[in-house]
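Other chains of the complex are left out, but the ones given are in their true place.
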């Protein structure tokens, strides 16, 4: 089996986010417009399609949203998360109770447009560096409450994930180093504190710091705000010993040069929180 | 008392969002980096400042985040939500346990950069139309789970809020009209269905539809995808009878012309979900 | 489509209330009496019927209660919420596991007897004023935690709903007016503060106040504790400009005169919280 | 220590009910009327008093409601739950932020008027039977979600509590007896099934059934729908062996005769769910 299995997200997490979003939109009285104007027995057929080229992420949320709103709705996927789609592609079809479809439409589309925006932008970054061995990865700058979904969208776009939280890996920064009394002391303190299945990364700003860090034997080093030339020096010094991650001032125009330095990962917050949405829409035919 | 009271958000809602965001970031083992490297008794002083000009929103979330992480942290606000701030302004100061400040930093900043991005962009739209009687307002295209926070940020930026959900106002669209058998029938059905403290708005695409809508006596009409000239016609036809809202293809370059048509509100999803973040940072001095 | 669609309640809200009520009754060890005396494989057939004439509300809760207690129970509705029923009418039939039916019986009936009491009383008020254009409506004096259900029962009885909470409409009372510096100032402050899809109502006690209120252009005026004669004066002064609501000392013997004054809505807390229950029962045949 | 300690309710339960009720009322945007018209810094003094004679229950909920809405509000109790109060008595005083007091007012009063209605009615029943050894007690016919609060109010009114749920005592009814093959078999099955700290009660309709029940040695027998004369026979037959409870057709005009039969407890659903509310109000002075 190769490593290109599709990205996955625990149904528990999807279910919780979808339910909370539906409750947020339905409020205390539900979709009062449909209640007043749509026959409760009316049926409808709907299609969701994208109005822009992109990489789709969030169809799993769309399916769960309609199923949660009404378990009797039939949802048929035409595409899967991670698929590249040209503008005008039909992504999925929904059939069943008209009121239920209309009530769930906005929530389903909100997930889809936000997550597809992230995967599309991630893919754009990946495209810039496909000729190198580097991968783009996200950070902890994510929308509060949506981190697992945003990180899933990054994977759908071909990117990689950094830490999911403060607890699943160690990332030592300047303040930690200052208090611990140096890079080596900080890395050793971390090794003693955490179990053997937790990685330790250290952030450095200069090549001197980098060499000191290397000698402490971390699993990875984060090279912050270095020029491509400095990054290339670091790659040479490292000689394959630890994983190298670059960060700082990364955008679509600069990432190619950063990647060509030979680093392994390039992290940026640009691909999550404020990625432009992908334009998607639902067309419905009632009755 | 004038109407310019500052925007407000229920502490219950802030508390719930903050707690959930902290749990998301702290996970099962908490901030293991700080646990390994920072003395549990160490104290620190931190300041949060903005690195870009903007309108601040989310300081209420920042305060709640630090207080929730550690009730003994002292947080002093230097600015308030809704304040315009030049790059480099100190927004608030935090003093107390060093580990607690570091553990809560990212969550606090994630709220602040996202919400301030929304308020800053909203203010930019408002600035374009300040010479008119129109106001910009948001839609239901918001990040799932954060709608109340995003709508609060819109108010901080001087914008106005559309519906909070499907249940607090009626918005009749083409599908509802088609099924109800016409605009008048749809509006009447809505009036019968909902209580007398719920407003009824109808969406129309043409001036013919608009005149038909007017005769049904809704509280507001949403003029979708009309040119400024058509909007001006609608304003003239309306003669002050109902509230007029314009939507469709609104951005910073087009909103001025839309507003000058004389409509009351201009709604756009651009100011919420994917507003660019405002760059903010926390500087800390430990010990 | 006419406006007489049946009242609706979001399945999410029903589900949450039902689940919480079942947990309350089952506690830590469940129905220990049935566990000790009923074979776990025994089946039963049950019917629920009303022992008094009335308007039924809460059958949706009954169905959800049995389905939640045991998804394999078969529930067949013979009547629907909002139906008038003579004493002795079979409302629904349940078949399946005997223990499950017995365990859920009390919770199902508690919802049904309380909500049907509300709808029956509401219908009695409506019957008194059917010859007028007025409608009876509820208030925020509701059982904590059950407001959406009680307001739904009011709709089942033919009544109308006032605000669902403090956030979906403005209701300006004497204290607000005093602080704002007058009716006009208070109404204007509200207009500036809330979005264009939120209605503004003002409460007044005298005709002078009423005229002042009218000039401020609210959406509705609440005429509190006025005699039918004063209400008729207010109706005449209003000349159809705003919605008029009467409140205060309303009961089954006085509501007719109030309605004949020409007001649009008559609000009373009598129809919710403490409405007498409708007597309903479950008869079961096991095996 | 005598047995007349005041009734108590776990702060956890009060806290959960109060929080849920406040969230219900504040919704997504909070008290928008006060936000628009009351200065956020304005202070106020309020008193809560009763407009009818009664027995007060729910002041513990009132205090928790105001404290939850704003921890800085100062609440001073003038009376305690269980106190008899004449119309016009000041029950408690609240001082602090005006908006906070107004936002919490309705929730606080809703608890107080419902629970005091229950305690007042319970006390009226108790007054009828004070000359006997009997006590009135409630049933499981309670408002879904409020059972612990309603049972607490019954205790405040001097009444006693029956089972809190299906799990804390055994109550064997006709269906259980039929399936178990007789009263003795049902009681024995229950004894085997439950632990030694769980009581077993059997419901009977006739004196023959009662004698059969007695021979099985339950802890209590529920005498359903018996005339006072039959109840007196049962008391004589029992000769003090088990606790006797009467139920069926109990109201304020009949309970005296029932009690004089010599039974120990008289259960009725009339004192909970649909007890008339006690009229209470809040008067506020702002600034």
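Residue numbering begins at 1 within each chain, and the chains themselves are lettered A, B, C and D in the order written.
What we mean here is this: a contact is a pair of C-beta atoms (placed from the backbone, for glycine too) under 8 Å apart; a residue touches a chain by one contact, two chains touch by 3 or more.
Not measured: the values here are computed from a predicted model.
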{"item": "Given 4 placed chains, full-complex copy number", "value": "6"}
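Everything that follows uses one rule, which is that only the chains that are shown with their structure count from here on.
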{"item": "Those chains which touch chain B and also touch chain A", "value": "C, D"}
{"item": "Most remote chain, CA-based centroid, reference being chain D", "value": "A"}
{"item": "Rotation, 0 to 180 degrees and nearest 5, that superposes chain B on copy chain D via CA atoms", "value": "120"}
{"item": "Distance between the centres, which are taken as Cα means, of chain C and chain B, whole angstrom", "value": "32"}
{"item": "Rounded Å distance, chain A centre to chain C centre (Cα mean)", "value": "44"}
{"item": "Computed distance of Cα centres, chain D from chain C, in Å", "value": "23"}
{"item": "Residue list for chain C, restricted to those that touch at least two other chains", "value": "1, 3, 5, 147, 161, 164-165, 167-168, 171, 179-180, 189-190, 192-194, 198"}
{"item": "Of all residues in chain C, those that touch chain D in their complex", "value": "17-18, 20-21, 24-39, 42, 98, 102-103, 106-107, 109-111, 113-114, 117, 140-147, 164-168, 170-173, 175-180, 186, 189-190, 192-194, 198, 273-277, 284, 286-287"}
{"item": "Chain D contact footprint on chain B (complex, rising order)", "value": "1, 3, 5-6, 8-10, 12-13, 147-148, 151, 161, 164-165, 168"}
{"item": "Of all residues in chain A, those that touch chain C in their complex", "value": "19, 22-23, 26, 28-30, 35-37, 39-40"}
